[in-house]
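Take a look at the structure set out below.
Apart from one protein chain that is not included, each protein chain of the complex appears where it belongs.
Just so it is clear, A, B and C label the chains in written order, and each chain counts residues from 1 on its own.
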Amino acid sequence: MADSTAAPSLFIPLILGTPRQGRKSEHAARFVFEQVKKRAGVESEWIDVRELPLRFDDAGEQIKDAKFSETMKRADALILVVPEYNHGYPGLLKHALDSNLEEYIHKAVGICGVSAGPFGGARVIENLLPVMRELGLVVTSTDVNFGNIAKIFGETGELKDENFVRRVSSFLDELIWMARVLRHGRENIPPA
Amino acid sequence: MADSTAAPSLFIPLILGTPRQGRKSEHAARFVFEQVKKRAGVESEWIDVRELPLRFDDAGEQIKDAKFSETMKRADALILVVPEYNHGYPGLLKHALDSNLEEYIHKAVGICGVSAGPFGGARVIENLLPVMRELGLVVTSTDVNFGNIAKIFGETGELKDENFVRRVSSFLDELIWMARVLRHGRENIPPA
Amino acid sequence: MADSTAAPSLFIPLILGTPRQGRKSEHAARFVFEQVKKRAGVESEWIDVRELPLRFDDAGEQIKDAKFSETMKRADALILVVPEYNHGYPGLLKHALDSNLEEYIHKAVGICGVSAGPFGGARVIENLLPVMRELGLVVTSTDVNFGNIAKIFGETGELKDENFVRRVSSFLDELIWMARVLRHGRENIPPA
Partner (left out) sequence: MADSTAAPSLFIPLILGTPRQGRKSEHAARFVFEQVKKRAGVESEWIDVRELPLRFDDAGEQIKDAKFSETMKRADALILVVPEYNHGYPGLLKHALDSNLEEYIHKAVGICGVSAGPFGGARVIENLLPVMRELGLVVTSTDVNFGNIAKIFGETGELKDENFVRRVSSFLDELIWMARVLRHGRENIPPA
């Protein structure tokens, strides 16, 4: 139909950025994943850095995993759910991201920061900005900050703070818009 | 003609980001300004933070200058030419940029770093990233680094290192592409 | 007495980092200033960037103000009280700080971030780190984050959240310790 060609389905995988045992960020990631899958015209995929078949005796594009790389190539945008470790990003997330490069160019990324304390990963988001840019990704300006994470989700991951429905919705609005804009650009606007 | 409506003229002002007397960054800025004006379908405007009618007894949107604000509103993208001062940005550039907000949203910005030393403002560009994002600007990933500035331009501003013709050209290619993409988005792609 | 020579009085001026009219950060700054002055063996001084005789037609050491420079030279440590503007530092604070350089070397600095929102300037503190380091200052690792500033102080500046007595106390403990350590180093430990 004309409608579906005018607005083709977007592919926006979500990456849970830590292998930490007992990670509370998994609750946040599962919640955001449910929300993005509800969006019309958006497909997603769950990626857990703990499950990626990473090698640790090398780094960069040499350790590229074919399946992960294919997913990044197909993606129109990424969602990163990232706990803050010492004001920086989890090492294994970076190790995984560094394994690709051209796959990311001119795509959007939205970041959800997670922390046990009140600032919701505000600092890890800042710390990721230069990396995202160098990978060719455009970081949207509407983050979600899951601060005091233990108060937002219960033991089994049920949402206890309804404000996050609205916050994730705004986050997805901005990410989907930017994903559409950049996809149109990649497909239709020639290099200057 | 159909062609010109398909690709309307872009407005990309350039901001020279320091009032410092004897600033070498003015040579870099004038060179980039000449190059951007040569591009078909692009208009530019020279903005010098030294000339802006800024007030210094207040900060933020309260000191908004109507003309500067109107220029930011009309802009499709910005070029910042910024010397690195102590690994950060010049104060008066930030003072000026903070006077606007909505004017910048969903527009592109390309940054040219300038330094007396060899790294060409690589660090001030990193330092600007969180600010640019919060202003709603998308920083392109192709910078120009004018390092050892005194070797690149002569006393009267003449270019001595021809490599920068090509570098500025790549920088403008990327900026113009991103400006077109975001303009198409602002004008044609509805909020998600 | 032997004791007082063993622990000479420290000089720790406080800089309020914005000229913004109606600035709430002044409440935070006044509160921290009262607390630091109560410390035994510590002298302080109030510095307001709005009151500094800065010139705006130049930048860097060329605009050095003799009195400000003398104060920085005498200082053993600095306290910065800094609102977050667009995830970065206020321009006039940077303009003032850039006017000195050798005066800061091997001294301590503690940063109090201020914001209207919940994160208490967490991001401006990150944004200041490269600048502080290049100035030769050692940023302590215990910040104060005055988030939701309008809830912490009343209209006339009275403290409404007593938690900040303890937080500022820990902040000062760390800053004073680092100031003593670095002063001992400057005065007694020869270059390697």
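By our rule, contacts are C-beta pairs under 8 Å (C-beta built on N, C-alpha and C of every residue); 3 or more make two chains touch, one makes a residue touch a chain.
Just so it is clear, the structure is predicted and the values come from calculations on it, not from any experiment.
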Given A:V42, A:A77, A:A96 or A:L175, the one touching the chain that is not displayed: A:A96
Options B:R23, B:R50, B:H87 or B:K107, residue touching the unrepresented chain: B:H87
Residues of chain A (touch criterion as defined above) contacting the omitted chain: 18-21, 50, 54, 56-60, 62, 85-98, 101, 123, 126-128, 130-131, 133-135
Where the missing chain touches chain B, by residue: 87, 118-120, 122-123, 126-127, 145, 147
Hidden partner interface residues of chain C, rising order: 39, 126, 129-130, 133-134, 136, 138-139, 141, 172-178, 180-182, 184-185, 189, 191-192
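Note that in this section only the chains that are shown with their structure count from here on.
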Whole-Å gap separating chain B and chain C, where each centre is the average of the chain's CA atoms: 31
Separation of chain A from chain C, taking each centre as the mean of its C-alpha atoms, in whole Å: 36
Overlap residues in chain B, where contacts from two or more other chains coincide: 126, 130, 133-134
